[in-house]
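For this view, one protein chain was removed and the others were kept in their places.
What follows is chain A.
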Amino acid sequence: MSFLSARAMTGGYGATDILHGCAIAVERGEIAVIVGPNGAGKSTAMKAIFGMLRLREGEVRLDGEPITALSPQERVRRGMGFVPQVNNVFASMSVAENLEMGAFIREDDYSETMEQVFSLFPILYEKRAQAAGELSGGQRQQVAVGRALMTRPKLLMLDEPTAGVSPIVMDELFDKIIEIARTGISILMVEQNARQALNIADKGYVLVQGRNRYTDTGEALLADPEVRRTFLGG
């Protein structure tokens, strides 16, 4: 079984379902990307996996263990890290304090993890005493990812990490994400920039109206003329 496996997820926020039997799986150290048109339920699917949305049906398993009934906080303790799309840093606190708060649930010495984050994002070390809210968009995203890494997650989930950043910064962020995956952390992300995201993805999920439409390797999806025509703009 995959490291993360979400099966037959059905549910929504109110009376109407947004997800209809959606399934997502991520292997260890693999990058999986969820793409799809606006309103396809991409973010909703990720929130359901993280426990921020109550599922009517379906099941989420992490490393074989069922976690469907757990709260997001408990899932963090089980090894999930989540980077929300917006408001994902403590704006009034320094970069170092943001990382410290990321490690809040850890009882042990986390200075080594902080050094790892700083070596992954050297710019954060330079700006460690500066308030996160004063940083540029790309740097804030690095703080957000760094904060989530402080719990040493086994699965890192990113909700549109490149929303609102320049193409150069986007490439940089994707490079960092590949680097993180190489350390054995599984990555699941939702992306608007579908083409670039599928480029770095081991596996891609194309969702339409809360259902899985296409599932394949990133490469295969990019090569599929049907997918290109309907979702990637030719």
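As a convention for this text, contacts are C-beta pairs under 8 Å (C-beta built on N, C-alpha and C of every residue); 3 or more make two chains touch, one makes a residue touch a chain; residues count from 1.
Just so we're on the same page, contacts and distances are computed from a predicted model.
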Practice task
Match the chain absent from this complex view to the correct UniProt protein name in "Aspartate carbamoyltransferase", "4Fe-4S ferredoxin", "Cytochrome c" or "Branched-chain amino acid ABC transporter permease".
Solution key: "Branched-chain amino acid ABC transporter permease"
Problem - Of A:A69, A:I105 or A:A223, the residue in touch with the unshown chain - result: A:I105
Completion exercise
Of the candidates A:L55, A:L70, A:V89 or A:L135, the residue in contact with the absent chain is A:V89
Handout entry: Residue numbers in chain A that touch the chain omitted from display
Key = 72-73, 76-77, 82, 84, 87-93, 97, 100-102, 104-105, 147, 151
